[in-house]
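The other protein chains are all here in position, but one chain of the complex has been omitted.
Order of writing sets the labels: A, B and C. Residues in every chain begin at 1.
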Amino acid sequence: MITLQEYLTVAALLFSLGLLIVLFRNNAISILMGIELMLNAANINFVAFSQSLGGLAGQVFALFVIVAAAAEAAVAIAIIVLMYQNLGTTDVEKAKNLNG
Amino acid sequence: MESLIPVGLTDLQGVYPALNLAVAGIVILLLDAFFPMRSKLLSAWITLIALHLSFTCGLHRLTSGMDETFFHGAVRMDPFTHAFTVIICLASTLAVLSAPKYLRLRDCHYAEYYALILFSVSGMLLFSAAEELIMLFLALETMSIPVYCLVAFTRDNEYSTEASMKYFVMGAFATGFMVYGVALLYGSAGSGYFADLPRGAASSPGLFYSGMTLVLIGFLFKIAAVPFNMWTPDAYEGAPTPVTTFMAEAVKAAPFSGMIKLLIVAFGFSQAVHLWMPAFIGIAILTMVVGNMVALVQTDMKRMLGYSSIAHSGYILVGIVASVKLNSSEALASVLYYLFIYVLMNAGAFGILILFSHKNKDTNAIDDLVGLGRERPWAAAFMGIYTLSLTGIPPLGGFFGKFYIFSYAIKAGLTPLVIVAILTSVMSAFYYLKIIVAMYFREPSDPQHPAAFSYEGYSVFLIAMLCFTAFGVIYFGIFPKTPLTLARLAAASLIPAP
Amino acid sequence: MILLRYIILAPIAALLLNLLFGRFWSKTTTAFLACGAVFVSFAAAANNCVYMIRKLAVPEMQTIFDPVFSWISVGRVQVPVDLVFDPLSCVMCLIITGVGFLIHVYSVGYMSHDPGFRRFFIYLNLFIAFMLILVLADNLALLFVGWEGVGLCSYLLIGFWHTDMKNASAGKKAFVVNRVGDLGFLLGMLLILAVFGTLSVTDLRELISTAASAMTPASTAVATTICLLLFVGATGKSAQIPLYVWLPDAMAGPTPVSALIHAATMVTAGVYMIARLHFLYALSPVASAVVAAIGAATALFAAVIGLAQNDIKKVLAYSTISQLGYMFLAVGVGAYTFGIFHLTTHAFFKALLFLGSGSVIHAMSGEQDMQRMGGLRRYMPVTYWTFLVGTLAIAGIWPLSGFFSKDEILLSARLASTPVLSGAALFAIGLCAAFLTAFYMGRLFTLTFFGNSRASEETKHHIHESPWTMGGPLILLAVLAAGAGFGLRQFENFLSPIFGHPEEAPHEIKLAIMAVSLLAGITGLALSLYVYLRRPDIPRKISTSASLLCDCIANKFYIDELYEKTVVRLVYIAGIVSHAFDKHVVDRAVNWTGGGLRFGGFMLSFFQSGNVGTYAVWFLIGVLALLHAMGGVHPPPAP
Partner (left out) sequence: MIILQTLSARLPDILFYLFAGLSLIGAVQVLCRRNPMNAAVSMVVTVLSIAVLYILLSAYFIAAAQMIVYAGAIVVLFIFVIMLLNLSAKEIGRRRYTLFKAFAAFVAAAVGVSLLPGVRGAPRAISEQPIDPSFGSAKTVGRLLFGEFLLPFELTSILILAAMVAGVVLAKRDITPNRTFSPVDAILDLLLKSDRKDKSP
């Protein structure tokens, strides 16, 4: 029997995988993917709660998160392109001129 | 047949300050698309007028004590929100005033700058009005996304690109946590409305407290509390100075509104307070100590002000903790007053940096200011006022801001916290005075060729901004009554008198 | 009625204008603005005074209250900036702005060739503003702001020609001595706050008038402590024993400053403060008696020193100290009205004397030594005649104003009985001081204006009457100094809402004292005229036969040296010790702390590696810590 807990566990695992991707990948695009996964994990939570509570608000929330994720991705892609133009790389570890 | 869109004109009027700004932003974009003018001053003026309208609307609503909800309770326009409307619009106005000449010097004076600022500010205003989690989240995104772009606005500057990248990565990372927290809170309470959240603690405390923590982390990131502060100095240093001004004030002040509201309305019941308050006290201490300590070794003023802004977040956190502990609107009012003064003095300090920025180079290093007192006594005097106020020297505004916050914190029995705050304040005097020493007492390393201070960043807008901030820091320090009265009015709507 | 804040705002506005735009306009405009602003204040104060006199019959209209704003309010501690205009502050206001205006006009002439012209007027206006804050303040905290403010202006103006090392150190001396006094004042204020919970004079008066019936010995002791602490502040500001030493040195400043600050207004702040808090002093007979005794002692002591000074301004400075002693004597024996009346008349004649001396110094090309003057009567008729009025007034010759005020003080002293000194003793001291005053003033006058000129030819060549900007104020002040005495009864009536009517003395005693004090004045003057005109050998003889005494007097009883030897030496030793401590312990500690902090900052800044991946890790550590701290991992049970 699949309960809410299974869904939440999957979400938590996905979220942790997202975290790991952000931490381990140096590539800005991959980091972005990690962040998208984190948002997706949150969305699974929203939809699962929506179903279990019997209210649709959670689904609407999920929809808004998808929209926000899309907006973030658009800006992120622009920043990555700019970074490639200015710094010649998309490796975030190579961009550390600002420090201290 | 039920009406599909059961909202009326009153709802739109209710969110007028934000709506007005968004419309102005669209107008700017359209104007620029169809009538592209060489000078972008028209856009600047439209921005200023729109901000002014929202400002006056907020002020008027604040004095008239309007307190209503709109859009099915998604937003609540209460005096607390109005106060933040006023502070945010003021801060943004100051940032916009400082922008045109600097952007022209950097060859990136585009109308989009103003549109983005306006979108961001409209997000902030809705953010401070939000009564519901998803509204809060979307407003936060609307506020942040334009800023990611603004940081990289000088597009061929690698520092600014790097700053933007770091700010974005960390910002999106924090957003991920916050959304996850929102999901958990929604799951525990079954609703996104702040007022409904406490019942989540009863039904499923596990979800609730995890959610509370993650949502608060989102806020702590935005206000740059340690250890979520790492992006601040880098982003502040790399961003174009007017954008730094915007970030250090508006983008800094706005998150406090949502955080305070959430802390009091949703997490204000005693069980939750017992959990988050010690954590906040710890964070406040860390923030003050780390912010001030690292600022000591900085040589770049923008970076130093970045760390100092971290430290100031710590002081404000002290005020928030004190006001929740005392459950006193007066204490909360002192937080609002502090934010107001902070906006003024910080904007001024950045304004001076903009005033002396050159065509291809900023004047950011403290060493660049050597001899300013002799060469440009007025600018040096203004800078002196801002720095002294940031240090907290009476009778300037910064002193009273700290004084009020600390005295309420003592009243709340947070004496150890206040001791740390005062000690770190003293520490801060070292690096603020470094600026004054550089301006007045240090001899240029090469006496034959003292630094030439040309007002390349001069513009009427900027001068107006500097005069206003300097005047404000002095005037509202000596006569704190008006802002304090308004702040009390605002705070009383969140913490009703017992 | 004009709102009180405008009385203060006028000079502030003028000084701001001069400060900001002064370089763009001429000296004339600067002077016009500065003088005009003080005149505006004067007119406003006078207008309010007239308004108040009209309403005097209605008790609650006797004060004008102007709550400007609430400055600090944290919980119970409220420091509102409230201004209050009652007969007492009215008198003070009129003196400050009236005499201040005349001195401003005088300074236009006196300072006309000074490169620091604009700066001078900015300081003067600032001084007037602070002085007005001091007298108009309803709150002791605000009064203290004015108190410190006038002090600040005083140091700035003493050291006005700060290229001169001596002047700068005179400013420093005034600063240091006043710190001692201010410490007392501050302690007194804090004690008041602790005991009464308020610093508002109005509230204090109400509190005390309701509580006066329930005085216990303990509360009397508290009142005495408060009063004595405040009096320490007053001795500092008003140059009384033992803190008088700074005033003679303060004469290093420009003469109009000496007239305005060190004769007419600032130095009377102590007297004003005691009069303002008279209800408090009324609770403590001991404190009042101490005030009277110190006042009387200072009056005599300073007069004696004044006998042997040769610097014209130094004589006047000691005379000021002595006259201030009279005022303290008066307020000490409870004759507040007469104390304030003497303050008023003294403001007139002493300002007149100082300005006259300034006129003389101006004419003598900066010469201040009386032994190089003489015979100026012929060259400077206006100065001569006005100076004569001033001298007669201070000597207490009927019908000039000094006679009335001094006579009333002596009378009150005679009738008083205090726990420290009997009324008769106080009276005797006062009378002696009066005689000496007449004598040294006669000496000063004779040496300056009569006889033959002892100046060098070159100086003599330059002697000229002063311009009208200097002469005009002299004449006006002379008229005031001459005629003010006749306003005594009206003055009494005017101040009666605050101090009540003084009781009538028996007629015969009154007459007797009048006669005695007049006699003292006349004999003093006559003796000095005789000695210094006809028998100039007598002083020389005395100084040879009683050289020890004369040296003593001429060297101000070696008080400065005594202080030098004891206090200053002690402070010096303490300074050496603390310097060593500072250098070896504190400095090192500070350096280490500073270094430690910087090192800490340096280390912490390593965390800011610039690598966004590391930032994320620190972020996660924060998340982890908060999840544990805020109950995400171990949630508390549902309520």
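Just so it is clear, a residue touches a chain if its C-beta (ideal position, glycine included) is under 8 Å from a C-beta of that chain, and two chains touch if they have at least 3 such contacts.
Just so it is clear, the model here is predicted, and its values are computed rather than measured.
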Where the missing chain makes contact, among the chains that are shown: A, B, C
Touching the absent chain when the full complex is considered, from B:79, B:146 or B:384: B:146
Where the unshown chain meets chain A, residue by residue: 1-10, 12-21, 23-27, 29-30, 32-34, 36-37, 40, 43-44, 47-48, 50-54, 56-57, 59-60, 62-64, 66-75, 77-82, 84, 89-91, 93
Contact set of chain C toward the excluded chain (per top definition): 613-614, 616-617, 620-621, 623-624, 627-628, 632-635
Interface with the unshown chain - residue positions in chain B: 4-7, 11, 15, 22, 25-26, 29, 34-38, 70-72, 74-75, 110, 112, 115-116, 119-120, 122-123, 126, 132, 134-135, 138-139, 141-142, 145-146, 148-149, 152-153, 155, 180, 184, 187, 204-207, 209-211
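The definition used in the following text is that only the chains that are shown with their structure count from here on.
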Arrangement of touching chains [line / ring / star / complete / other]: complete
Relative to chain C, chain with the most remote C-alpha centre: A
Distance from chain B to chain A - Cα centre to Cα centre, in angstrom: 26
Separation of chain A from chain C, taking each centre as the mean of its C-alpha atoms, in whole Å: 73
Sites on chain A at which at least two other chains make contact: 22, 92, 95-100
Residue list for chain B, restricted to those that touch at least two other chains: 165-166, 169, 173, 177, 233-234, 297-298
Chain B-touching residues of chain A, taken from the complex the two chains share: 8, 11, 15, 18, 22, 28, 31-32, 35, 38-39, 41-43, 45-46, 48-49, 52-53, 55, 57-58, 60-61, 64-65, 68, 71-72, 75-76, 78-80, 82-83, 86-87, 92, 95-100
Touching residues (chain side chain C, partner chain B) in the complex: 69-72, 74-75, 594, 597-598, 600-602, 604-605, 607-608, 610, 612, 614-616, 618-619, 621-623, 626-627, 629-633, 635-639
Residue numbers on chain C that touch chain A, as the complex places them: 605, 608-613, 616-617, 620
